[in-house]
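Here the complex is missing a single protein chain, while all its other protein chains stay put.
Should a chain be cited, it is by its letter among A, B and C, assigned in written order, with residues numbered from 1 in that chain.
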Amino acid sequence: MNVMDTRATSAMLYLDGVHVSFDGFHAINNLSLALEPGEMRAIIGPNGAGKTTMMDIITGKTKPDEGTVLFDGTVDLTRLDETRIAELGIGRKFQKPTVFESQTVQDNLLLALNVDHSVRGTLFWRGSKAESERIDKVLETIRLTDARNRLAGSLSHGQKQWLEIGMLLAQDPKVLLVDEPVAGMTDVETHLTAELLKEINKNHTIMVVEHDMTFVRELGVKVTCLHEGTVLAEGSIDQVSSNERVVEVYLGR
Amino acid sequence: MPALAGPFEDSVAKFANDEFSDTEAAIGEVAASGNALASPIISALQDGRLSADPDSKKVFITQTDGKIVDATTGAAVDKLPDNAAAVRLNNRLRRTVEAALGGLTLLSPDPAKRLAAAQSVFKSHEENLLPTVESALAKESVKPIKQAFAEARAAIILFKPDASDSDKLDAVAVVKARGDQEALALLTGLGDQPPLVAKAAASAVSAIQSNLAMWSMVQNAWYGLSLGSVLLLAAIGLAITFGVMGVINMAHGEMVMIGAYTTFVVQEVIRTRYPALFDYSLLIAVPLAFLVAGFIGVLIERTIIRFLYGRPLETLLATWGLSLVLQQAVRTAFGPTNREVGNPSWMSGAFELGQITITYNRLWILCFTLAVFAILLAMLRYTALGLEMRAVTQNRRMAASMGIATSRVDALTFGLGSGIAGIAGVALSQIDNVSPNLGQSYIIDSFMVVVFGGVGNLWGTLVGAFTLGIANKFLEPVAGAVLGKIAILVLIILFIQKRPRGLFALKGRAVEA
Amino acid sequence: MTPHILTRSLDRAATAFILIVAAVGVLIPLSNLLLPQGSMFQVPTYLVALWGKYVCYAILALSIDLIWGYCGILSLGHGAFFALGGYAMGMYLMRQIGSRGVYGNPILPDFMVFLNWDKLPWYWYGFDKFAFAALMVLLVPGLLAFCFGWLAFRSRVTGVYLSIITQAMTYALLLAFFRNDFGFGGNNGLTDFKDILGFNVQAEGTRAALFLLSCLALIIGFLICRTIVTSKLGKVLIAVRDAESRTRFLGYRVESYKLFVFTLSACMAGVAGALYVPQVGIINPSEFAPANSIEAVIWVAVGGRGTLIGAALGAVVVNYAKTFFTSGPLAPYWLFMLGALFILVTLLLPKGIVGTFNSWWETSKATNGSPDADSAAREDGVGAPNPAE
Partner (left out) sequence: MLTQLTHGIATMTRRRALAATAGLVLGLAASSPFAPAQAADDTIKVGILHSLSGTMAISETTLKDTILFLIDEQNKKGGVLGKKLEPVVVDPASNWPLFAEKARELITKDKVAVVFGCWTSVSRKSVLPVFKELNNILFYPVQYEGEESERNVFYTGAAPNQQAIPAVDYLMKEEKVKRWVLAGTDYVYPRTTNKILEAYLKSKGVAQDDIMINYTPFGHSDWQTIVADIKKFGSAGKKTAVVSTINGDANVPFYKELGNQGIKATDIPVVAFSVGEEELAGIDTKPLLGHLAAWNYFESIKTPANEKFIKEWQAYTKNPKRVTNDPMEAHYIGFNMWVKAVEKVKSTDPDKVIDALPGIEAPNLTGGVSKMLPNHHITKPVFIGEIKGNGQFDVVWKTPGLVAGDAWSKELEGSKDLIGDWVGKKCGNYNTKTNKCGGQGS
């Protein structure tokens, strides 16, 4: 297979024939997936299907045993580490909300801002109007303006999820990988989150991993179902949810 | 002095002068006297059973059955005079005694005594014993003893100035065939010899040396295994508390120390109450040490560690504090000095395997360590507690929801780790100091073993311990003990950079989360 | 250093701390030198030396707090950097003895003479110059920390693994410095110093000056740490401490940050050691003992991890207690107390003295509704470290 052939598709994120195993357990098995620029893709699948491991591979946390992972058609992500990949413009929200709990909401966003990340740069950093305006805007988007001076650790679970999405916004990456954004949220919050992601999708490519089928349906985007580390089905939510195999292994009869 | 004293009596009386030179003269004269009492006198002297009264110049033998006889007459005596004292020896005299006894017991009916006599003659190679050795050789029917007599004869001939060259060449061959350190000592210490003999001796020496050099590799490997077993024993409890539970127990060494002190207490009780049981003292100490250290472990887990789960660095500090308290507590209770823990007879001494000496205590410790390891492995695999333990470490919440009392399992796991450390203390009491500082000297090494082998993997600990032990013992002759140890530490530091999770690391998403 | 990052670092508590240290640094020597002996306020010379030692420990504690409290790196080998700085200074002081050693050899220190060394080993060259020695005080610990950190952080050795290998590092150095062949005086180390920069180290004036210098070093060290922790760099460090991989996914090169503070912290520890040596009069391998490093960590824990003032305060409080309890009838129980302190602080006072005080202050302010809410209490502009690492 020739890698350069696929460049024609100009996929933002391109995985082909990826394998990973941990101590003999095949977590990812010949996984191929392409995410077009500006696309939002929902990933579903049962526990252990390899969803999070796939994100680990894209963000450089786990190195695949074999296979191709390309960003923007040209950059081989398997050779880079997390920091470098983040710098390229791939942001990630973890399954368990991970924010800097002992710092304020505002500082969390400040840290996420896509500015000079060198030791020197941060030591002599002195803030700018543009930066604070950007933070204000993100705070507004994620509805945390009133909580800006609160410690992130004191936020509710849903607020932490939003703060983490807000950090992604502040980071302003080209691709957002969002792992279970609505876990533990109320219906209203879930709905708001879907709206928020759709809003973000206007300027960003997004990959969402989620179990909540109502939420996935609400997003109304192309769905990929993973099972045992490989793609089981791909298509619209209706197509996928009517797939025999998907029903068998995931949705249940 | 009795008026009728003959030469033998005169000789014996010299023992009462309390002068080493007189004692030496007396040994020679008595041994040469041919008197039936000569052998009993000299073996009594060797065992410290020969007493003398400096005033009356009378000398007495305390027989092994406790009866006392006059050394000159063999007549029974009721009791020793008040001022009688054991005849003193120094090393030189002890050697004289051995040599004399060797001559006297060459024809003893007891095979063990004959063998010992032959070996002491091989060392002393006294010329005047040649006829006796030859007649003994002719009479001997037990093969190894016959061999020993032949070697003793060869040794005498080699040192006999008037022996013929061909006799000496035969003797060199016999000694060469023996091939051990003592043969080497004998051949290198020959002194002036006829050129032919000297040449044969030199080639025998180099043959023995190259043989010994090969054996020294075997020896290093054995020492490495032995050191590895000690490391493994010290680390295995840590592999449970650190590896399985993720708890850094800096007081682990003190659990080892408590085990050693338990052994001391057991032996004290046995010494004062039931001296006959001394050889079983360790067998009694093992379960007790396990229980005592295990109980203290459970106590520690319930009062300190359970409040610190998920905070490994805080656990480290708290348990370090605990180690200080335990050390000082033992120091207060037992005093700061070393305590004596004896070796039971089955753990004393050594045997020869080829050209290396294997000491029983090291051998038993190796066997013991492997047994503990096997039992532990089986326990984790096949018992209910082992199953629960693995369940809790893999997924605490799930285990709890399935009805496992996680806090009980935590306490028991920690108790198990501590108990095994206590058992290690019993074994270490056989080769190291029993002092409040005992644990300190093992804690860093134990952590190195566990980290090197890979956390959470008992097999890793096993391989780690033996690798470090053997590497250390092969480095030691080259670099010296200190540099060898430094080199090992540096290598471990570099190794951790290469494989941050150790030799046998668990891989996967779960361990990194 | 640009002024804005300096001014930002000076809030009320920090200013108060600096003023107090400065006052201590000036007043104690003055009272020692000027007031008549026996006067109520006269500080006897031995106490000047003692407090000088505490101040050096405070600097060491600051350096540990910078990496542990703010970046989550628990080094159990920081005593090694302290000792290396001390050895660099000790080598200078040794060379200053010159021909006044017992053997009167103008070049070789006494221990080399009696081990029959005929010439100075190469690594002793240059230590007769103060400037060179001062450079080495920073460079040697800094370089070791840099190399060690470069290897360890790049391979992502973290948490207890890092703690254990730092311990292995200091243990290896301990064994190495014990060796007489190593050329640093073996077990006895370096001692019997005479002069520093031409002044007699025993003289009251020199002691007073050394004390003042130590206080100055504490202030400078404190300012450097304050500047760092109040800058955005400080926020990144805390981010690394609380969620290392999150920080990585935001595009921060975590290992560079760790390496930077680790090396800086080692240099600070080296300076503390260098000031310590002329005041106590001896440096020997026991300073490398892992137990010393662990004890220094507990100073920080007692004072309050993640609060700079707490670290310094903890060092002084614990060592004051040590001095107090190792004399008189309580002497045999000192280790019980120290051990109990380790346990109790981690169990009952996880935030340390200053951290607990801060929380209390914050709550009382919040209930009183005082407008002055976030000044002195939030001393370092951040919350307490998350106990769950």
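Following the convention adopted for this analysis, a contact is a pair of C-beta atoms (placed from the backbone, for glycine too) under 8 Å apart; a residue touches a chain by one contact, two chains touch by 3 or more.
All values reported here derive from a predicted model rather than from experimental measurement.
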Message: I'd like to know which visible chains would be in contact with the absent chain if the whole complex were considered.
response: B, C
Message: Out of B:E134, B:D167 or B:E182, which residue would touch the omitted chain in the full complex?
response: B:E182
Field: Of C:Y161, C:F178, C:F260 or C:F288, the residue in touch with the unshown chain
entry: C:F178
- prompt: List the chain C residues touching the unshown chain?
  reply: 12-13, 16, 19-20, 23-24, 27-28, 31, 40-47, 49-51, 53, 99-106, 111, 113-116, 175, 178-180, 186-189, 191-193, 202, 280-282, 284, 286, 309, 313, 320, 323-324, 326-328, 331-332, 334-335, 353-354, 357, 376
Field: Touching residues on chain B - with respect to the absent chain
entry: 20, 48, 88-92, 94-95, 98, 181-182, 184-190, 212, 219-220, 223, 226-227, 230, 328, 331, 335-340, 342-343, 348-350, 357, 359-362, 430-435, 437, 441, 473, 476-477, 480-482, 485
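Everything that follows uses one rule, which is that only the chains that are shown with their structure count from here on.
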Field: Separation of mean Cα positions, chain C and chain A [Å, integer]
entry: 43
Query: With chain centres defined as C-alpha means, what is the inter-centre distance between chain A and chain B in Å?
result: 63
Query: Tell me, which residues of chain A touch at least two other chains?
result: 61
- prompt: Which of the residues in chain C come into contact with chain B in the complex?
  reply: 74, 76, 148, 151-152, 154-161, 163-165, 167-169, 171-172, 175-176, 178-179, 290, 294, 297-298, 301, 332-333, 335-336, 338-343, 345-347, 350, 387-389
Field: chain A to chain C touching residues, read off their complex
entry: 59, 61, 81-83, 86-87, 91-92, 94, 98-103, 107, 110-112, 114, 117-119, 122-126, 151, 153, 167, 171
Message: Per the contact definition, I'd like the list of chain C residues that touch chain A in the complex.
response: 2, 4-5, 228, 231-233, 235-236, 238-239, 242-243, 245-254, 256-257, 260, 382-386
